[in-house]
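Left out: one protein chain. Kept in place: all the others.
What follows is chain A.
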Amino acid sequence: MSTVIDAAGIRRLTQELLAARPPATTGRADFLKARFDAGLAWVHYPVGLGGLDAPRSLQPVVDAELAAAGAPDNDPRRIGIGLGMAAPTILGYGTEEQKQRFLRPLWTGDEVWCQLFSEPGAGSDLAALGTRAVRDGEDWVVDGQKVWTSSAHVARWAILIARTDPDVPKHRGISYFICDMTDPGVEVRPLRQITGEAEFNEVFLTGVRIPDSRRLGPVGDGWKVAQTTLMNERVSIGGARIPREGGMIGTVAKTWREQPELRTHDLHQRLLTLWVEAEVARLTGERLRQQLVAGQPGPEGSGMKLAFARLNQEISGLEVELLGDEGMLYGDWTMRRPEIVDFTGRDAGYRYLRSKGNSIEGGTSEVLLNIVAERVLRLPVEPRNDKDVAWKDLAR
């Protein structure tokens, strides 16, 4: 990591970008590309790949300057999987060519990504997946079914894990690929969810040919690559930096202040309890970031997604109750296929229902608690009967 660049240097580069491409007169896409090329996309990435090899802690300096200047930002809700999960995995395991090809359009939002991991039979036990990839010359031929694939209907690319060797224990026979969603054999079907929308999909893969050049990491080592993705997924779901009252608690607090007629003692006590918990969760996240900058990453990362899920659920549940008659209503049940994954938009009922997914997507809270218990607290693991058995011999 370079120590040449400091906050003042980053600020100067940001000002130069703004001078060269004034946001007022520059198109959104052009601005984002120029920002990437200036190394101000994610400053901790390598030079030439949207970064400056600078400390991660300098990113907020850039973001603040750009926000103040009214510069366009890439919408993290639209490109969340690419930004939060595909990018770090490609950076960590990709070839130079893959990095050059994928990172720029990913970051500017030109290309949306989705995650073809879960399957009907492999959710929490992701390593049990059965989608097969069979080598055929320079290609892999992929057959299988994926499910719960958020944004597959708008995605250009997918990160995909598939079984390349059924004869070894499940964690060892998996490989990791980049799948072109426009290829023949990829079929995306909407899967309507509790909110009425079809935010996720079923994806059927039939004889899909993926060139070996789009494999990430060694053959059979895909589980390790997937760990990078999954770790980043949890951090990106739970780890957004927010101001005080920045999350869902802000909406409820606003309603409370503006509609005194809704107030009761009982709701007041519950609101205050949750307000304190939301503030403490925010501080825990902030402390975690400071630890990272100081080079002492703590295990609290695993806890952030847990806290985020529970808080979102409790706060949105309280909000529905607080609203009384209005809480018994819903904005719109129309079946749509939204372009973005929206946790907080729309009304209280939507927030309540969507938040139920927060403790399931990206690893359930139960599984995350197991991870905390076993990897952080080093408690003895559950007796397991699936470790040393060849995948093909497991009960399904």
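We adopt the following convention: contacts are C-beta pairs under 8 Å (C-beta built on N, C-alpha and C of every residue); 3 or more make two chains touch, one makes a residue touch a chain; residues count from 1.
As a convention for this text, contacts and distances are computed from a predicted model.
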Name the chain not shown, per its UniProt record: "NAD(P)/FAD-dependent oxidoreductase", "Acyl-CoA/acyl-ACP dehydrogenase", "Glycyl radical enzyme" or "Extracellular solute-binding protein"? "Acyl-CoA/acyl-ACP dehydrogenase"
Using the touch definition up top, pick the residue from A:Gly51, A:Gly130, A:Gly144 or A:Gly317 that touches the left-out chain. A:Gly317
Among A:Val147, A:Leu230 or A:Ile249, choose the residue that contacts the chain missing from this document, as touch is defined above. A:Val147
Per the definition of touch given earlier, which of A:Ala8, A:Ala24, A:Ala294 or A:Met328 contacts the omitted chain? A:Met328
Out of A:Asp63, A:Asp165, A:Asp212 or A:Asp386, the sole contact with the unshown chain comes from A:Asp386
Note that chain A touches the absent chain at residues 118, 122-125, 128, 147-148, 191-194, 196, 264-267, 313, 317, 320-321, 324-333, 349, 352-353, 356-357, 359-361, 364-366, 369-370, 382, 384-386, 389, 394-396
